[in-house]
Every structure is written in C-alpha cells, then in structure tokens.
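One protein chain omitted, others in place.
Order as written gives the chain letters A, B and C; numbering starts at 1 within each chain.
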Amino acid sequence: MKAVTLIADWDPRPGFKLGSKDIEGRQTYLGSRVWRNPRLEIREYDVPKPGPGEVLIEVKACGICGSDVHMAQADEEGYILYPGLTGFPCILGHELSGVVVEAGPGAYDKRTNKPFKGGEPVCAEEMLWCGECQPCSDGYPNHCERLNEIGFNVNGAFAKYIVLPAKYLWSLEPLRERYGEEKMFLAGSLVEPTSVAYNAVIERGGGIRPGDNVVICGGGPIGLAAVAILKRHGAARVILSEPSPSRAELGKKLGADYIIDPTKVDFTEEVLRITDGYGASLYLEATGLPQIVYPQIEKTIWEGRTLNSTVVIVARADAKIPVTGEVLQVRRARIIGAQGHSGHGTFPRVIESMAAGMDMTPIITKKIKLDEVPEHIIKLQTDRTECKVTCVMD
Amino acid sequence: MKAVTLIADWDPRPGFKLGSKDIEGRQTYLGSRVWRNPRLEIREYDVPKPGPGEVLIEVKACGICGSDVHMAQADEEGYILYPGLTGFPCILGHELSGVVVEAGPGAYDKRTNKPFKGGEPVCAEEMLWCGECQPCSDGYPNHCERLNEIGFNVNGAFAKYIVLPAKYLWSLEPLRERYGEEKMFLAGSLVEPTSVAYNAVIERGGGIRPGDNVVICGGGPIGLAAVAILKRHGAARVILSEPSPSRAELGKKLGADYIIDPTKVDFTEEVLRITDGYGASLYLEATGLPQIVYPQIEKTIWEGRTLNSTVVIVARADAKIPVTGEVLQVRRARIIGAQGHSGHGTFPRVIESMAAGMDMTPIITKKIKLDEVPEHIIKLQTDRTECKVTCVMD
Amino acid sequence: MKAVTLIADWDPRPGFKLGSKDIEGRQTYLGSRVWRNPRLEIREYDVPKPGPGEVLIEVKACGICGSDVHMAQADEEGYILYPGLTGFPCILGHELSGVVVEAGPGAYDKRTNKPFKGGEPVCAEEMLWCGECQPCSDGYPNHCERLNEIGFNVNGAFAKYIVLPAKYLWSLEPLRERYGEEKMFLAGSLVEPTSVAYNAVIERGGGIRPGDNVVICGGGPIGLAAVAILKRHGAARVILSEPSPSRAELGKKLGADYIIDPTKVDFTEEVLRITDGYGASLYLEATGLPQIVYPQIEKTIWEGRTLNSTVVIVARADAKIPVTGEVLQVRRARIIGAQGHSGHGTFPRVIESMAAGMDMTPIITKKIKLDEVPEHIIKLQTDRTECKVTCVMD
Partner (left out) sequence: MKAVTLIADWDPRPGFKLGSKDIEGRQTYLGSRVWRNPRLEIREYDVPKPGPGEVLIEVKACGICGSDVHMAQADEEGYILYPGLTGFPCILGHELSGVVVEAGPGAYDKRTNKPFKGGEPVCAEEMLWCGECQPCSDGYPNHCERLNEIGFNVNGAFAKYIVLPAKYLWSLEPLRERYGEEKMFLAGSLVEPTSVAYNAVIERGGGIRPGDNVVICGGGPIGLAAVAILKRHGAARVILSEPSPSRAELGKKLGADYIIDPTKVDFTEEVLRITDGYGASLYLEATGLPQIVYPQIEKTIWEGRTLNSTVVIVARADAKIPVTGEVLQVRRARIIGAQGHSGHGTFPRVIESMAAGMDMTPIITKKIKLDEVPEHIIKLQTDRTECKVTCVMD
C-alpha cells in the first residue's frame, strides 16, 4: 500500500543530549533540535497485520493537522519547526476515521464491550497513552509519561490501512443515522481535533452554565470547534475573535453569535459592548500569541462585571504571558492550561454531540486524494486559505 | 387597587403547637395543620408605598402556581392542602413581572448598580431570604432560616401594584430585544419557575457535559423548564417521561427529543432503547411520585452502562423512596435534593438564556384577567388541561 | 511453595444461567448462586514466573478480609455467602505487601518511571482493571467492565510468592523511614483497605473542609480507616458510631474524638449534642445495615443545622434504604455510592499519608503464620473479637 512518509536526517544541533526517552538515530522528544532536511515521500508498504489487542483499519478519511505541516517545514538551518516527539521515517496522519477490517485476539470494541467485528466504523485517539505509568493510573492519560503518538513516532493514517491497538478506538456508529455512510467518515476524522477543544473548554475549563458568555480567540480548527461546543453548551453569546474573514464566516456557521476582528476594533471595548458590560465567563486562547491576546483578555476581565472568569490556554507558545495577579484576585478569575484529548469521557461525548447535531464538517474546506497530501502539506506552510484539508481515500 | 386574597380560619388540628417562627392567629410553617376553610376574595387595597430599599412595581403578568392551587384547596376536614409557610389573609401571586414605578431611598438596580429608576422592567424572586442568618451568610439563601415568601405570608402580585425590596428584583431589560414590549413580561413571569428547574439541574445537579443524555420525569412547568435548560446545555438526547399528550406536545416544543408515556411502555426498556443501552447522566424527579418513579430510574441506572448518573429530586413528596445502595455503588451514582431558585447566579442566567433564545412562553397555555384568577385557581384543583395559566394585567 | 487455596464445587442453583463473563465450571460473577461446599486447603505450587509487564513478588504480609471469610463460609444449603466474582480453585489473599524479586520485560515501577528492580517494597491494588473498556478509558477503573480480582478469580497472596502485572503495584519506599523494615510491610498490607475508605470519603464523598464534622457508622477496618483519614483531613469532630467496646477503643486510637454506641443511646440526640445542634457534613455508612442506619442519619440531618451533608454508602447490602426526598431538599443533602480503591490517585495518597504519620497498624490486632490462615478464616466466621488478622510471612 502507498503511504505519505516523512523522512528527515538525524543531525542534532550542537549541545543536544539524548533524553531519557530518546533513541539515537530514531526518536526524540525535541524534534526541532534534531531533525534536518525533512522531505515527504509516498512510499510503498506491506499491509500491516493486527496483533493481540490490535485492529486493522481501512482508512476512510484523514485530515491534515498543523503539526503535520510543521514537521515537514524547515527553518533557515534546515531543522524542522515541530518541537515535540518525533521518530522518522514515519507515515504521517492522525486525524483519521475508517472501518475495521480485521481484529487480533482480545481486541475489544468499547461500544459493544465485545471483540471487534469487521465493518465497525471508528476513529482513533492520537495519543497512545501507556495506561500503566502514574499519570495514566491516576486518570490523566493526556500526561502519560511514556507516550507514543500516531503519525509522529508511530506510523499514521495517510495510507490505505493502519493497525492500532483497539483501546484507542471509538465507534462512529452513532453518526451513521444523521450523516450517512459517506459524511460520517468526514465527521469522524474531525473527532480528534474537536476533542482537543472539548478537553480544553469542558474538561479543563469546567464548561459553563447556560446563560454565560464566552470569547474564543483564534478561528483555527480548535477555536472553531470550541465555538460549536460552547454554543451547544448553552452560551448566551459566543464571541469569536478572528481577523480572517473566511474563518469568521466559518465561525458563524459553527455557532458564533458575534465576530470581532481584533486588528480593527478594540477587543475589550467590543466584548464589553456586546455583553452589556459584563464580559465573559470563559476565554479560550487558541491563537498561539498569548503575549498579545492575554493582555486584551485581562483588560476585559478587569473592566467587565463578570466574576469567576476562566482563561484556558490551549495553543502552544513559547512567549511569556504577562499576568496581573490583582485582576485574578479582584475578579475571582483563573488561568488554566489544556493539552490533549484523551480520557475523561471526551471522545464518546464529542461523538454523541456530533450525532445529536453538532456538525463540524463545514470546517473541511477542501477534500483531496492520498497522492495530493504531500503537495498540500507543503502548500499549507505558506497559504492559510483553507481551514481543514482532508484526505478522502478511494 | 383590587387584589386576589386568600382568607382562611386559624383552627389548629389537635396536638398542634406553635413553632418558633409561628405567630398565633397569623402565620405558621405548617399550613395544612392549621388553616381551615380557605376562600378566595378580590379585595380592595390602598396602593402601597416603597420604603427604604424598596420599590413599587406595576404588575404586568403573574402566573398561577400549583401552590396557589393547594393553598385554596381543602381536604375532607376543611384544612388546606398546602403544608408550608403561610400567613392569611394574604394576596396571592409570586410568579410576577412588572415595571418599576417608584423607588424608595437606597433601592439599587443590580443591572446598573445604581438607584432604581422608573420604567425598569423586572421580575422577582419569590423567596425573601434574610441575608443575615448562617445559611444566607454561607451562600445558601434557598435555605434561609428566617424566610418569608411572596404570596404566602407576604402580600403577592395578583394585584395592580406590589412593593418589594429591591434586592429580590432582576431586570428584564435583556429580554426586550428578542421578545418585544408585551411578550417580555410573559417571559419574565416565567423566570421564577424556570429558575426552580435551573437550580435543580444546574446548581444542584451539577449540569451535564455536552453529549450526555437526560431524562425528565414529569411534564409540569418545572419539568418542562428542565427540558428546555438541558437541551440548551448540550444534552445529546432529552427524554421526557409524561403520560399527558398535551404536556408531551409542550415538551417537544421546548426541546424534548423523545417522549415516553410510562403508563404505556416500560420506562427502563424504552430509555435504554433510545440511548443504545446507556441510560442517562441526569434524571429529574419532577412528578411528586418518587416511590413510583425512582424504582424505574434505579432499574435504568442499573441496567444501563452510564456511570456517574445523578438523580435530582425536585418535586415535594412525603413518600419514602426505596433506594438500593448497591446501584449507587456499582454505577457510581448519587441522589440529590433540590429546593428554591435564589442565589448562585441562577436568576440572571435564566434571563440571559431566555434573551438568547430559550423561549419558555409556550408553556403559558391560557392568559386571563385579574378578575378571572379566583375561578381559575379553583378550576385548576380538578382540571389539569392547562399547563400555565397567567394573569395579564390591563 | 505453599498457598492457602479455596476449593468449591460448581453446582449452580436452579434457574442460574451463565452470564456473559461467566465460564462454565470455572468462574462466575454470582458466587453465592453457584459455588457449594467451600473448603480451605494449603496446597503446593511451583513458584510462578513473571511474563512481560509482570513482576514476581515475595509476599511479606497479607491481611484477611471479610470477603475471604465469606468465600469460605457456607449457608444452610452449602452455598458460599460471598455473592460476587469468584473462580475456584483460587489462592486467597489480596491485602498484600511484599518485595519485588524479579521483573519481566517492560515491567515499570511507577515510583521511578523505570523498569522495576529487585528489592522494591510494594503493595498492590486488588482490582485488575483492564485499562481498555469504556469505564477504564473514561477514568473509572473501579467500574471496569472486564475486571479480574486478586484472590477471587486470580491467584492471591496467601503464599510465599505472587506474580502480578506491574501496573497494579505501588511502591512502599516512602514508608521505610517512618516505619522501618518490618513494620512498613504491615502498614503496606493495609493500603488496600485504607484506599477503599479513602475512595469512599475523599474521591466519592468529596472530602470535607477543615472545621466540618463527620460521623462514621461502623468500626470495621473500612470505618476505622475513614476515621483516620477524616481526622487527618481536618474534621473538627470525628464521631464513630460503633457498639463494640474493642472497636471503639481502636477508633479512639485512630483519631475518633467521640464514640457513640447506637444500641445504648439515641444516635440523633447524641450527634446533635456533641455538635452543638449542627450534625455533620459527611456520614459514612460502613455497617452493612443501611435500613437501620440511614433513618438515624436522615433524622440527624433533618434536625441538625448543617447544610450540604453527604451520605456515602460504602458497605454492601441488599436492603432497600427508605429515603425521604424532602430531607435531601430542605437540607441540601445528597447520597452517594462508593466502591473500589483504584484510580484517582488514591493509592499513592494513602501511602503518602501513612508516610506522614497516619499509622493504620493498630487495627492489626493479631499476626499469624501462613499455616494458621485457614483456621483463622474459619474462626472469623463466628468470632469478631479481632479487627484485622494479618498473615506475616517468615
């Protein structure tokens, strides 16, 4: 079978030392310090075989994620931009849906609590949490100490087939009635990024009470998913702050009541105007520019009348965020970090929400074939016109 | 001004002793043990004057509540059915909306944090919590140790005017844009009962996560409000269990996805069928027959796969509920009691939810004039055709 | 090696049907409906070998649990009393501590996040949660859908050695400094039952705030552990309700401020007297007689001034509990079921609490040798003099 493969050279920067989980020449937790000259190839592989507890999946759809783009993108010195766990060569692709073709012994379907049967439509978590370390044992798989990741250091789903342990799979059967045979796999390929947003605003942010206001900063896939989730959760006003008109348009489709272009209007003034001076109960930082966005949020919290605001930081960024403690004190506010999508009943609830009408498929602005994946990964390095580009298998 | 007044005779049953908060001949916490021969009259009153911290309100709409009916209804021995705090004669009516006409000194409008101005549309909490006892100080006004209640032992709103302390009022201004001048007062008169449901399922029940299922047992005004709130909160499936076809119809209007008639189908089987064997995360007992309803809920929790179910008991009832501890253990479930509507940001969130589109007015199935209130209170003792009968002032 | 083995005959009662997880002649989820003529033998076994992810442990101490007693005890028809998951013949014993002797490949020590090394002192969870079903994936291993249990359907620790998967083990190293080489294993053998209590009052009951009162009903090992945990958690008054003078004495050693003998005094009167009329924030039902105990608790909640009381049901019982919904409403109370000890960071926090001074070893009232285990299991069927009888290996 053909598969989109990322290759790069193991050429650590000066001073790099192998970490405890790194493997010389094969894998590192600090991608951008090690891997050089990334290139994408479509390579030929044998169809893999499922072992005990594993399942062979025929991939139906797989979205391109920003991290795919950053793994294939080099800086001036040729090192990849993506800073995290990586092991090359690796088949990319982790936002997948597909159909179970074959199951190894002891591979159970969580939906039926019985061995997997062929024909089950599924999606997969991207994080291969070990289930045995202390964070996993304590209930925090997103913080697994021995994590592997599909499409990063374990072969991914830009391929006809993929083998995965059954425990990371969730049935898409609930989507069939509303979406039909074809669209259910598109929706299914969005469960993973939607779950990142759900984990951020519901599990970590604590959700909202019906009637609360929310502000989402950043209209990428995560921000847009947060818009849809919080609209569904009962927000009185969902405000999306996003300068791009096309993303703003998507935001409206997904449930945003108001759009702010923070490059054109005063963020705080506008949020307070829309909310009759109250501001919001939940702010999501999903831009990756917290040093710019947080001070705007903070000013809005300070000047608004809402108490108990929660600021959730979901986008990754190096920049220091300048925080005024007094604002947190006077307004009874808090700042929370969010990562991952596993555990806490997130995947099944996202699927149930989609089944009940939370249609995320409008964010897929382009559908492509497997052969077209490499060129689109390259194109997305510079061209942000499309929101989500999704590979649909023949 | 004219006002619908309940009169009854102070004639304690044998063995009754004055409680610490009772006042001989005037007020008791145990209405059904004391008051005999209730009768409704339309009496003439002077327009009251607002004192310090108080406001004079011109009433625009006021709904008839089940407790109004029970206060006016006698058992075989002539004692009123309503068991709680009562002091007669009393003007009835506590589900009110109106317009501020005049404000005493120091009467602040929470919306503006400034002194009340004439023209502000408002609704009122029914519970006159003291704000000074330990429960109030600790943040639990619904459990005030020195409570008074509008329309029970303090003159209510089946009248042209009512004077109330400003602190129990909430502005209906947010409703104006969506509902318009007239309908906003109908919606406003429903804030109180809707807040009882909101307190039950959100504050006490802890709300749900988007994608959870819920079952509401009982399609009275509280149950129907819970349907609307939980649909808005992101329930995947809102199931209303209610035998009356007209109530079922209202349930659908307010957001129920499925209706069960528990007198015709097996409750557990049906809930499990609808939910693919999972059952629900939240069950609301709003029928007043927990001895019948709870065993059905319990069986559903036991046989369904959902963990962490919450059963909220909101309807009052004397009957003992037979609870199997093992079900709570094996299914990680819990039972919670709910009363009241005050505090916890409930009123403002209900108003904001209504302003954002949660239209409760379909439950008003009949609008009447002040003169017609007594006859309708009597009629509602036997005829449950109407859901909410609301008095609209001229 | 020698091991205490329970043997019984597969002789299902009339009408019994194999459940989905039952195995003809070998295992059932309904022990008391199937197994007849239980007898204890000390049998000879080969020392087991650790496979991948597994560890060989030399057992140092193992307590006798009530369920060991009930598995070996027959009713009038010869069926065992224990109603749950069982597969015989089986080596009993699940309250174990020991030392790692040998580790299979990929067997990680959570303490170091490195492969297990010989010499590590450990205790074990009793519940072998699968880590792959939906409850496990969602973070609720105590409600695993494919559970196995050490000493019930998987060979246990009344033996010189036991092999267990590493992921169920927790290091006792933190206990060494305070308890020393010998006593640390006694304390370690109590981590499992203490974790059952911790899960009940902290994870499920939500803990308390410093200054709250608590009432523990039942002075068995679970109730006594709850006394110690809640005293440590900041209870103003820990009240233990327990008729046995020797258990009461242990309760005092473990931190109870007051003891009530509910067979001699009025429970409600006494609790209200001790608490100046307030009652308690948390009540633990750990007697197995909820039909007797709950009405006493309910009356105390009703008459006391404390709001937000939580009643946790941890002891298993068939009896229906008669619950008055109005009490839960008026007092803002709730009832919660608790089972298990796994997950939620419970084991490591119990160990850290013991390391910091929460000494549970006084509940071990008798230490015995392996050879003496069968006779003591038999004796405990009728003689409740001892609290915890613990087998200490040579």
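We take it that contacts are C-beta pairs under 8 Å (C-beta built on N, C-alpha and C of every residue); 3 or more make two chains touch, one makes a residue touch a chain.
The structure presented is a predicted model; accordingly, all values stated were derived computationally and were not measured.
Judged over the whole assembly, touch between the missing chain and the shown ones holds for A, B, C. Checked against the full complex, the one of C:V100, C:I202 or C:V227 touching the unshown chain is C:I202. Residue C:A355 is the one among C:C133, C:I301, C:I336 or C:A355 that touches the chain not shown. Here one chain is not drawn; of A:I313, A:I351, A:L370 or A:C387, the residue touching it is A:I313.
For the options B:A166, B:L240 or B:M358, the residue in contact with the chain missing from this view is B:A166.
By the touch rule set out above, chain A reaches the unshown chain at residues 134-135, 138, 140, 142-143, 204, 285, 290, 305, 307-308, 313-318, 320-339.
Although one chain is not displayed, chain C still touches it through residues 174, 198, 202, 207, 209-213, 229, 232-237, 257, 276, 345, 348-353, 355-356, 358. Against the chain not shown here, chain B presents residues 53, 108, 110-111, 113, 131-134, 137-139, 145-146, 166-167, 343-345, 348.
Here is the rule we use: only the chains that are shown with their structure count from here on.
Chain contacts in this assembly form a complete graph, since each chain touches every other chain.
Averaging C-alpha coordinates per chain places the centre of chain A 42 Å away from that of chain B. Rounded to whole angstrom, the centroid-to-centroid distance between chain A and chain C, based on C-alpha atoms, equals 40 Å. Counting partner chains per residue, chain A shows two or more touched chains at residues 113, 345, 348.
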